[in-house]
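Moving on to subunit A:
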Amino acid sequence: MHKKWLNAALLVLILGATALGSGTVTLNAAGATFPAPLYFKWAETYNKVTDGAVQINYQAIGSGGGVQQTIQKTVDFGASDAPMLDRELKQAGATVNNFPTVLGAAVPTYNLPGKPTLNFTGQVICDAFLGKITSWKDPAILALQDEANKQLLSGLNDAAAKITIAHRSDGSGTTFVWTDYLSKVCPAWAKQVGAAKTVNWPAGIGGKGNAGVANIVAQTPGALGYVELIYAIQTQIGFGKVKNAAGNFILASLSAVKAAAAGTKLPDDFRVSITATPPDPGAYPISSFTYLLIYPELSVVPSMTKAKAQALGQYLCWAINSKVKGGGQTIAPTLAYAPLADEVSAKVVEAIRSRVKFDGQLVINPSKPGFCSR
Partner candidate 1 sequence: MITGSMTDIRPQDQETLVGAEALATPAIAVHKLSAWFGAQRILYDIELLVPPRRVTAIIGPSGCGKTTFLRCLDRMHEVVPGARATGQVLLHKQDIYAPGVDPVLIRRRIGMVFQKPNPFPTMSIYDNVVAGLKLNGVRRRSLLDEVVERSLCQAALWPEVKDKLHKSSGVSLSGGEQQRLCIARALALEPEVLLMDEPCSALDPTATAKIEDLIHKLKRDYTVVIVTHNMQQAARVSSLTAFFYLGKLVECGPTTQIFERPLMQQTEDYITGKFG
Partner candidate 2 sequence: MSRTLPQAKKAWLQRRRLPWADRAFWATTALFAFGILLLVSLIVYQLTVSAWPSLTKFGLGFLSGTTWDPVDAPGHNLFGALPFIYGTIISALLALLIAVPLSLGVAIFLTELAPAWLRPPVSFAVELLAAIPSVVYGFWGITTLIPWSRAHFEPWLAHSLGFLPLFQDRGSAHDMLSAGFILAIMILPIISAVAREILLAVPSTQREALLALGATRWEVVRRVVLPYSRSGLLGAVILGLGRALGETMAVTMVIGNSPQILLSLLRPADTIASRIANEFTEANSPLHLSALIELGLVLFALTLLVNALARLLVWRVARRPEGTMHV
């Protein structure tokens, strides 16, 4: 009933759009908020690239909503910061493709005098977030720092050295990466808290959005929190280095995040967590993909047509294929999103070519691949 109405509304929308400019294809999508600014930019640019032939409407309703709408087939494609779970795939009744587009990362940020760049390990972050380490003067923290920072921290008085934990209060992909990382590097965290977009925090204060957390950190001396890397870069708040699997303390950056994906062995369906794993010496360990969710047989989506399916296929490649000049991957760093490494990009393009069909036919014509060229 409900769904029918929505479909009817969509149909009206689509009919209206087709009536306006014959040949215009409109794709409707919804999902994650983290990549939304980039997706808006992509939609705008792609519309120009196609001379207005393809219009993409993206609703930033959150990853959860993106997955739900994908399952209910009320959008042409969805978007999510976390790959779809097995349970969700079952609900969808299909092995929905999870195509990574760009990467995100979470960074530790804190409020200490002199704005030092501190070194962290997963264990130390974990203990602080569990409420076990409550002081910046804790030997476990001091042991990681260089001489200057060691002195700075041990010089704090007890009140100033008190750690106040700040975390996200809203469900978010950033929290997912952060807790996913902690679950991998810290058994106590995995056992007590676990990984999810919202968890039962053992300690601290919740702030809404990156801005909320950053605000708590900025205002509370001794606070320790985490924010999305892009937010930290854009607002120029300082953050710390985190020790990666290779044993190096890495300051998060677009290239360090990109390296995290490059060094990881990707499974066929791309549904993978890349936190803590990459052996690449320069990889930042708290990174993750963000995904577009595409049905392998697009005709199951009621609003889909062959023309739309083909347009969608081309758009995906334009966005993901790092060989496309001025394409999505080139645009990503200009908005401070980490692009896919070339080999990852190539792998996803292969998947788009071979795993997206409409009425049993591949959407990308192998003899005329367009943006999906190898």
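Operating definition for what follows: contacts are C-beta pairs under 8 Å (C-beta built on N, C-alpha and C of every residue); 3 or more make two chains touch, one makes a residue touch a chain; residues count from 1.
The candidates came about this way: all candidates are chains of the complex that A comes from, given by their letters.
Since the model is a prediction, treat every value here as computed from it, not as a measurement.
*Asks:* Which numbered chain among 1 or 2 touches subunit A in this complex, counting any copy?
*Replies:* Answer for subunit A among the listed options: 2.
*Asks:* Quick check on the complex: what are the subunit A residues that touch candidate 2?
*Replies:* 61-65, 67-68, 85, 88, 164, 169-172, 193-201, 204-208, 212, 215-216, 219-220, 223
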